[in-house]
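Left out: one protein chain. Kept in place: all the others.
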Amino acid sequence: MPDMASLAHPQQRAFNPYTENGGTILAIAGADFSVIAGDTRQSEGYSIQTRYAPKVFRLTDRAVLAVNGFAADGNMFVKKVKQRLEWYRHAHAKDMPLRAIARLIQTMLYARRFFPYYVYNILGGIEEDGTGAVYSFDPVGSYEREACRAAGAAQSLVQPFLDNQIYFKNQVPAPGTSHPAHLPLPTVLSIVIDSFTSATERHIEVGDGLEIYIVLAKGRTLHGTESIGGMQELTTTDDGERVFVVRRDLKKD
Amino acid sequence: MFRNTYDSDNTVFSPQGRLHQVEYALEAVKQGSAAVGLRSKTHAILLALKRSTGELASYQQKMFRIDDHVGIAIAGLTSDARVLSNFMRQQAMGERMMFNRPMPVNRLVTSIADKAQVNTQEYGRRPYGVGFLVIGQDQSGPHLFEFSPSGNSYEYYAMSIGARSQSAKTYLERHYESFADCNLEDLIRHGLHALRETLQQDKELNVNNTSIGIIGPMGQHEKPISPPGSFRILENEKVEVYLQSMEKKEEAADPAPAPVPAPAAAPGAAADDDVQMSG
Partner (left out) sequence: MDHFPTNWGRPRNDAFDAYATHPIHQRPYNGPKDTFADGVQRTQQPIVTGTSVLAIKYKDGVMMAADNLASYGSLARFKDVQRLHQVGNYTVIGAGGDMSDFQYIQYILEELSVEEISAQDGHELGPVEIHEYMSQVMYARRSKMNPLWNSLLIAGFKDGKRFLSFVDLLGTTYTASTLATGYGAYIAQPLLRKAVEGREDIITEEEARKILEDSMRVLFYRDARSLNKFQIATISSAGVSISDSMQLDTTWSFAEDIRGYGAQTQ
């Protein structure tokens, strides 16, 4: 027989406005490109809610935002950022620069400091000086510019791998040589794909599909990655930055 | 100086049943430089004549983008237009936020018409001093609307507003039946011909004073834009190719229309009983 104390309390005493919807995102900056990727599985607990729910969104022709955490907050946040960018377009007749979008995101996140968007953001794209950039945020708006970042369910699996492969942590260059400062696009794409296939193997909340966005600086080419399966160009102009998306399958189990 | 007993307050009718403040607001629209709008089965376009106050000044903006699917051309007070266009942008974005759809164009126009109507009825307000031509595309295809400070809005095949717009209207009335099946280039040429009619005698359309707003599929002189078919404004060198396509005015079959009386003459006012001389 249950004890009287447990009978006296209702089953749930307070409404919990948050949940966690799994998945993982990552972004890597190159010298003149940026790659932003995320898996497409959305889950709650042990249930897969859907095999295709995008977590990576194109904001402008040179900015792509990945969101991960509580999906409802994430979708609402992206929607609000997009509307703020639309107002910027109305006022200035151009797209907001990447570093300004980064600061905008920090302001919008911090505005909800005491009822936060439970979302980890990674913003990737091309700066006004033509360099590839990645900005990463915590849920209340702390942010910094980095060369690479992973977030979400498999962050603890992917980030150490990136530290090793991108920052060359724990690697010693051959005598008389040095590690490259920036990796070429084909290498970066391989690292991204390997990160997600590995995370899919070892983390139950990662899998189903992979979306990789590639942002190229003005006048740059895909460096021989045009032939990669499932690639599609999203930009309609060819005189500015260009955005591509690669859609691939991940294991569904 | 003429002064009117019934025009100091927009909540008071004149004995003739007119609201003089509202009519003066309509005059403000007629003071603005002209804008022309026309529509085919696939496109809706706007053309406007930009003014500058002199050699040293820039040209006044005549067109505003409201959303991907809506744009406007204005005649009258630019400052009032900015207030109203901001309101339209809010409405359009609210619709996207709430229903994930482009706002039906007729509802967008009605929303500002309702706003304008309030200013014709409530004490202590003044009517907007600006008129719009609104083009847009929604589930029911391309549209052209006119909005005026009286709180009215109408849908049109073709329309013009602003100074000497009657001349443009005459052109449009003569040709509108062919607009439905026009391609974009022909539609723009018709628009330019209509806009040309509003010019003063020694003036002509050039890349500096002409704006073209388009909604609908990409034309043969255009570069791709995203999203495809969304509202865009052509100005400066981009209108050159369309200006080139115009036929010489002398070639037009019809004789030049009779000069329209200058708008400053406040039409009809002199004939009214409730107009009095003031001291």
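For clarity, chains are labelled A and B in written order, and residue numbers in each chain start from 1.
Following the convention adopted for this analysis, a contact is a pair of C-beta atoms (placed from the backbone, for glycine too) under 8 Å apart; a residue touches a chain by one contact, two chains touch by 3 or more.
These numbers were taken from a predicted model, which means no experiment stands behind them.
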Which residue of A:Ala71, A:Leu123 or A:Val246 touches the chain not shown here: A:Ala71
Chain not shown: contacting residue from A:Asn21, A:Ser136 or A:Thr225: A:Asn21
Touch criterion as defined above, residue of B:Asn106, B:Gln166 or B:Asn183 at the omitted chain: B:Asn106
Missing-chain contacts mapped onto subunit B: 97-101, 104, 106-107, 138-140
Interface residues of subunit A (partner: the chain not displayed): 10-15, 17-19, 21, 42, 44, 47, 49-53, 70-72, 75-76, 115
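Convention: only the chains that are shown with their structure count from here on.
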Approximate Å spacing (C-alpha centroids) for the pair subunit A, subunit B: 45
Interface residues, subunit A side, partner subunit B - complex: 79, 83, 86-87, 90, 235-237
Subunit A-touching residues of subunit B, taken from the complex the two chains share: 65, 89, 93, 96-97, 223-226, 228
